[in-house]
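The structure that follows is given in the form of structure tokens.
Every protein chain except one is present and positioned as in the full complex.
Letters A and B mark the chains as written, and numbering starts fresh at 1 in each.
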Amino acid sequence: MGEFVVTLLTGLSSAAALFLVASGLSIIFGVTRIVNFAHGSFYMLGAYIGVSAVHAVGGGAIGFWIAILIAAAAVGLIGVAMEVLLLRRIYRAPELFQLIATFGVILVIQDITLWIWGSEDLVGPRAPGFTGAVTILGQRLPEYDLVLIAVSPLVLAGLWLLFNRTRWGTLVRAATLDRQMVSALGVNQRWLFTGVLFLGSALAGLGGAIQLPKGGADLLMDFNIIAAAFVVVVVGGMGSIGGAFLAAMLIGLLQTFGIQIFPNSTLILMFLVMAVVLIFRPWGLLGQPEIPGHGVVEAPEAPLRPADRGLRIVGAAVLAVLLLLPVAHLIVPSLVGDFSLVLVIEIMIFVLFAAALHFIMGPGGMVSFGHAAFFGGGAYAAALLVKFAEAPMEIAFWAAPAGAALLAILFGWFCVRLTGVYFAMLTLAFAQIAWSIVFQWGEVTGGDDGILGTWPSDWASSRIAYYYMTVGFVVAGLLALRRILFAPFGYTLRAGRDSPLRAAAIGIDLKRHQWVAFTISGAFAGLAGALFVYSKGSVFPTAMEIARSFDALLMVLLGGVHSLTGPIVGATALTWLNDLFSELSYWRFLLGATIIGLVLLLPNGLVGLGETGFGRRLGAAPDREVPA
Amino acid sequence: MKVKYVLTAGVALGVLSGALASSAPALAADEIKIGDINSYTRLPAHTIPYRRGATLAVEEINKAGGVLGKKLVLVSRDDQGKPGEAVKVAEQLRSRDKVALISGSLFSHIGLALASWAKQRKALYLAAEPLADALVWAKGNNYTFRLRPSTYMQAAMLAAEAAKRKGAKRWATIAPNYAYGKDAVAAFQKVLKKLRPDVTFVGSQWPGLFKIDAGAEVQALAALKPDAIYNVTFGSDLAKFVREGRTRGLFKGKLIVGLLTGEPEYIDPLKGEAPVGWLVTGYPWQDIDTPEHKKFLVAYQARWNDYPRIGSIVGYNTMLAIQAMLKKAGSTDTDKMVAAMKGLSFDAPTGPITFRAVDHQSTMGAYVGWTVLKDGKGTMERWQYLDGAKYLPSVEETRKLRKQ
Partner (left out) sequence: MTPAVLEVVDLSKAFGGVRAVQNVSFSVRPGELLAMIGPNGAGKTTCFNMLMGQIRPDAGAVRLKGRDIAGLPPHRIWRLGVGRTFQITATFSSMTVRENVQMALISHRHASRKLWRPAAETDSGQADALLDRVGMAEQGDRACSVLAYGDLKRVELAIALANDPDLLLMDEPTAGMAPRERIELMRLADEIVVERNIGVLFTEHDMDVVFAHAHRIMVLNRGELIAEGAPEAVRANEQVREIYLGSSVKTGETGEADAP
């Protein structure tokens, strides 16, 4: 009995930090519709600033709590800075474009934190007066756990009062329900957004600071909390604070009891919960269905035109350069080194991966946060055939797109029932489940130690042979995807994105088409995975981790989601920038700053460059007719 | 619209020219380049000391005239904690920078990826820190060698010491939920069971790496009612585990054994809260008073104005191994270097080290002792240096482990 009670209380206390972070994320999303990936970074900053503040103020009985509040407020101000300097300038950009900006912020904050606080983990100061333990039914429970148990409902109550008893809070609630209504009421949207960013970020900072007595500050905190925070927000229902509270408590308790019953379940449990909730309650426990047209009204995409002469010439030129590169390598190896081929192979693989994601994201309007499941899933399908059947490359290679397609059929069946952010989150959940399985099922997948020895057959093992093979598959893959988009299927996909209502009213079974599209996209991502696994000679769970999914997302968004060339340009630019900066010690800062710069300069992605003032000065004709 | 395509082409050509420019070789005849790959951004607290140790050794070697009449040059690169990136960087180091060999890495999976690459490309890879047993056994290959004592060796050392404590019969374990944690638990169980058939393992907890829910894990361990606990958690997980376990009284009256817990990388951040009375492997750098180590310590502190961590001594020893190997091989030809690595012996600040020919594992040992608080900081007492050679399986057994 004592054990049960104390375990219960432990679960409730461990949910506190999660609730604070998730509620902030939820508030920001509810009002601004921005999926703030940098929220984990704010949590981390809350912890670091908290440590410094305790040192500065002195950790006395009052000083400690003042320091915690200072940390929360400081992080709130950092959130405001992000809103004013960055997000405010790109609210009119295509949906989810703000994601890239928050990615950039993550990278910048990582290096700034390392630079300010150093690389060593900081142990959190203890809360004065709460360092001991109380005995409950013969079991010991840290006193600070009781503090944490009290914090969540207090914050929840405070938020409730704020949202229901103040004019500002009422506006926030109204904006969460319908943003256009608020702007119609003549409310200054800017200040509303800035205020919301302050509140949401401060909550993340508070979460980071308040957990200090239980842990500390380290450089991996940002990524470690963000996935969990998203799970809580989605399970609770995006934009719902009460839902976030409920979900945090639920997940906290499930984790605590789950660890005792299934000690191995630590990685997978949370994502299983999310998948189950989304399947049965697609908008989370307390969420509401998305109102169509709720967000920013986007400029309509221009009709698809076949490649004109300009594009054909550029395409042919790029292809010619690609085909001639190895020749140049043989003639002047001093100028075109071996590594040029390695780099181009890598770029080509990510181009195909990004194009596969773009296929559903652009024309299909389905944003996947978990596409690495298919990239890595394909890679693993091939590698497993090599490991267990000693299959030669000619056979195992094809297992990758086939395996990825099967995986996509399975995941897609659940995912296409949802739309928008909920679709994205369910793909993330499935990707994490797939990752956990690969990571934990050591006997089959090798777990973290991966699968080694997946090298090409002899005929393809030379660098140049593999180079041509990659170029061949990627170019064929890109052309095939393009062909499908110009075919009735691609048009149907876009039709469903433009107007699901009209699509249904002309007899289109949209979900079925989306399911097929998801599968096609998965197969091509798997093909990219096959090229990857044979170029590296090994595969590890990192091939399907969240960061890999985000890489692809970043490539598509950076290139420009509304153009078929977007993913190609985005993947090329990002892979190349990554390589360019990776030799420098603060490459994350540079890459992050470059991304932020690009986002500010080119809110339509890199291929949108032609539509900016800069492009027009160069004599570019506008791409679309201007609505009267 | 045209401009869009021109720009597309521009980006593409820019990348190609970038690739071209970056492939200009910078080969100097009087240098031997060593390609160093490590997770410098993912785990800087562990890898920066490594690079400092390696850099110090290279500087000392060059000051003394280099090797084979040439200066050693360390080309350091970050792998971002991703195996795929590590393989790419290895390609780049080999083809563009013309390094003679690859060394480094901390994460096991990255070490394994580099080992597989080394085999395919027929390049020498000296793994410095990755602990996975598979690196030299199940997945060992002709081109891969490892310096640091492996998971098995360190677990075996602890198991041998733990076996002497007759009271500890009911064991529980806690380890991060990935290959290293699993290997470390399996090795410890195997060796302890062999030495003490009377012990039982009553349960294992597997928190996610750096995602420990410490309160819950401590509760779960307490529920198992063990009289000894074997801990493999490290880093931020360890800090949380120790604080929570102490507050909840988990450690009271129990024998606690901690793999790597005594290494400065892990025990120092805990400051005054470092665990006391744990049996651990570690690196008591302040107290090692062999002349070789003292010399290293003084030089390191003078060069970096900081004390060495375990990574520092591993980095330093790695470069000493490369120096000795090059001297023995007399060339940077890969086959000759590989031949020289087999059975290579050299003297390091930690004592003499030999790379076994049978499995390419070095006999570098580890310091085993009991944690203690000294001047508000955790360190080790009653420690001894255990030679790795004594904790490795016999040549016969190793052959079986190493299938190839």
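Note that contacts are C-beta pairs under 8 Å (C-beta built on N, C-alpha and C of every residue); 3 or more make two chains touch, one makes a residue touch a chain.
Everything quoted here is computed from the prediction, not taken from an experiment.
Enquirer: Would you list the chains present here that the left-out chain is in contact with?
Expert: Among the chains that are shown, those touched by the missing chain are A.
Enquirer: Of the listed residues A:Leu162, A:Val516 or A:Leu580, which contacts the missing chain in the full complex?
Expert: A:Val516
Enquirer: Per the definition of touch given earlier, which of A:Ala73, A:Ile484 or A:Leu600 contacts the omitted chain?
Expert: Candidates A:Ala73, A:Ile484 or A:Leu600; residue touching the omitted chain: A:Ile484.
Enquirer: Just name the one of A:Ala302, A:Ala547 or A:Leu584 that touches the chain not displayed here.
Expert: Of these options, the touching residue for the absent chain is A:Ala302.
Enquirer: Tell me which residue among A:Thr166, A:Asn188 or A:Ser499 touches the hidden chain in the full complex.
Expert: Looking across A:Thr166, A:Asn188 or A:Ser499, the contact with the absent chain belongs to A:Ser499.
Enquirer: Identify the residues of chain A touching the omitted chain, counting contacts across the whole complex.
Expert: Residues 300-304, 306, 483-484, 486-492, 494-495, 497-499, 501-510, 513, 516, 624-628 of chain A touch the chain absent from view.
One rule holds for everything that comes next: only the chains that are shown with their structure count from here on.
Enquirer: Calculate how many whole Å lie between the centre of chain A and the centre of chain B, each centre taken as the average of the chain's C-alpha atoms.
Expert: The mean C-alpha positions of chain A and chain B differ by 31 Å.
Enquirer: Okay, in this complex, where on chain B does chain A touch?
Expert: 1-9, 11-16, 18-20, 22-25, 40-41, 44-45, 48, 77-78, 80-85, 87-89, 91-92, 94-96, 108-109, 112-113, 115-117, 119-120, 132, 134, 139, 177-180, 182, 203-208, 210-211, 213-217, 219-220, 222-223, 235-236, 239-240, 243-244, 247-249, 268-271, 273
Enquirer: State the interface residues of chain A toward chain B in the complex, per the touch definition above.
Expert: My answer: residues 3, 6-7, 10-11, 13-14, 110, 114, 119-123, 131-133, 139-142, 145, 214-216, 218-221, 224, 255-256, 259-260, 263-264, 266-267, 308, 310-311, 313-314, 317-318, 321, 325, 334-340, 342-344, 346-347, 439-440, 442, 446-450, 452-453, 455, 461, 532, 536-538, 540-543, 563, 565, 568-569, 572-573, 576, 579-580, 582-583, 585, 587-588, 606-607, 609-611, 615, 618-621, 623.
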